[in-house]
Each structure stands twice: as structure tokens, then as C-alpha cells.
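Only one protein chain is missing; all other protein chains are in place.
So, chain A:
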Amino acid sequence: MGDQINLKVLLESQTLERCPFPIPTGWYFVDYADTLKAGEMRNVTLFGQEWVLFRTESGKPGMSDPYCPHLGAHMGHGGKVCGEHIRCPFHHWEYDTAGWCKNIPYAKVTPPIVKKQAILRTLPMVEKYGMMWAWYHPLCEAPSFELPYIPEIEDATGYTGSRRGSWTADTCIQEIAENGVDVAHLKFLHGAPGIPPVSASYDGPVMKLDIGQGYIVGTAYGPGLNVMRFNQHGITATMISYTQPISAEQSRMNMSFRHVDYAEGTPELHASKKVIDHMIGAAEGEESAGFESVDFIVWNNKKYRPNPLLCDGDGPVLQFRKWFKQFYPAADAATLAKI
């Protein structure tokens, strides 16, 4: 007599969701710094809503909720940058990059709340790596960690590489990141020669991964930045990955590839370029596939199993998930049960 069939396990997929997660807290890439000139503004969709991205006349970037706290006009349609402020087209109320209302041109008496606190939701921003970054927190709390120094992209000399790419995936950011610890899929989905060993360590918002005993050494700084160094053929090439949550179910993966500025014609330069080709999946004669050709078909169609059936040989998926939970500080019990 066999055991009873566990109907719960067999039928669970009907109730599974593809992306049961809120937008995770963290620093996220908004756009490259040189795409927004002083005085310019435009609407961007990130974190499940629209925002007005603008740069003040002095060069400071700002990112605000589109809807004016006064009577709800969309400031990204007809509004403009005025000096250090964004100005609503409807009644010319003005706000600074921190969301404080700085001018109501016709009120004799300023409402007291205007002097006490910001009234427009804006996101904390920094410019680093030649990019604009915004801090997202569902409860508008201040940043709890800083973006790291990355020599490959911040050192004025010594490194080079202009290759970068952008891909949109129909899934959430946690599902994409989980592949980093799922080393078994490297053999079967990507066709790597074997399942590399992996070790992971977790320290607050930082996760360090070592895949293949030093072959790939990666550090994640929250959900929005991952620096992976590939050590092969005697050189190190670096992939800086900065994925954006467009919505709860769509993410844009962005990557910059950098390497040491070796002289033209040297074997080190050749090796560096070859490793980068391999990362993207464009190398000729490769025995394994880069992410572009194989990961999307899984991401775009899978469902998330909160209680996966894991086996000997799988990577530290559950530890990763436990670490990632810190980025959902506002999740209620019902949501936590699904993730």
C-alpha cells in the first residue's frame, strides 16, 4: 500500500502567484546622469507608479510623486523646473527636491504644515557611477545603507569598457536575483560543464556570493545593485548589474561591463573581452549559454513556490529568501505567508 497522494502539493500550483512580492526597499538605478540636463523634467515609471524626474538649474536631481498635494494636477504634464524647484502648472505651487513646498504665489498666509514638513513625496537621490539613483521605501523612510565605492566604474583611470545592456523581464526582482544562488540551473539551463560549488554570506543588506571557488565573486548591495567579478584566464572582468523594479511584475535589468585598461593587442585585453562576451552569452564556441538566451524563458513564465521541493545539490535558495525578506518592511502577514 502506497502512501496517500498529497493533494495539497499536487494542486498547489493553481493558487500560486507569479510575483506575490511588494516592491523591495533599496537603492535603484533611475537613468544615466547624462540623459537629464539641468532644467529638464520627464515622467518615468518605476516602483509600480509614475514619477516626475527632474534636474534643478544648479544640477540637483529630483524625483517626485506626480500629483500636486494641492489639487492633484500631474506635474509631469505641463509643469516645469523653476530654479531649484519643480512647479505645478495648475496654480504654480513650487516644491524642492526634498518635497517641501517653497512657494504658493497667491496665499497671504502659508498653511502651517508647509513650514513644518515636506508635503510632496519625493525619493532621496544620489548621483554615482555616472548614474542617478533613487531610494525606494514603501513607508518613505530614509536610506538605511549607502551605495558602495566601485573602482571599476568610479576610478578615473585604470579601467575601461563601454559595453552595457538593458533587458526587460516579466517578473519581479527577487525572482531574477534568486538565480544567483541557484547554482544547479547553471548546468542544466545554461549548459555549464558542472554544478559549481557556491558559498554565500549575508551581512545586513549585503550578500556575498562565491561561485566556483573564486570563478565568480559577487556582492549584492540590497536588491538594486550587484557587482560580479569574473576571474578567468588570469584576468578579472566586472559586471555591474542594476535592476529596476518597473512594477511588481516587471523588471528592467541593466548591466555595465568593465575591465582593466590593458594595452591594445595584449592577451589580457583579449581575455577580458572574451570573458565579457561570455557573460552576455555572445561568445563564439562557448559551451554554456549566457543569461540572455535562456533565463528569460523561465522568468517570464514561471510561478513562485513559497514552499519549493528542493533536493541535495540545490543552492542556498532558502537562505537567500530569508535574507531578501528584510527588503519588505511593510509586508503584512498575508503577504509574508505567500513569500
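Some points to look at:
By definition in this document, a contact is a pair of C-beta atoms (placed from the backbone, for glycine too) under 8 Å apart; a residue touches a chain by one contact, two chains touch by 3 or more; residues count from 1.
Heads up, the rule we're going with is that contacts and distances are computed from a predicted model.
The UniProt record for the undisplayed chain lists the protein name "2Fe-2S iron-sulfur cluster binding domain-containing protein", from the options "Cytochrome c-type biogenesis protein CcmF", "Imidazolonepropionase", "ABC transporter permease" or "2Fe-2S iron-sulfur cluster binding domain-containing protein". Between the chain not shown and the residues A:Val9, A:Leu71 or A:Ile113, the one that touches is A:Ile113. Touching residues on chain A toward the chain that is not drawn are 108-113, 116.
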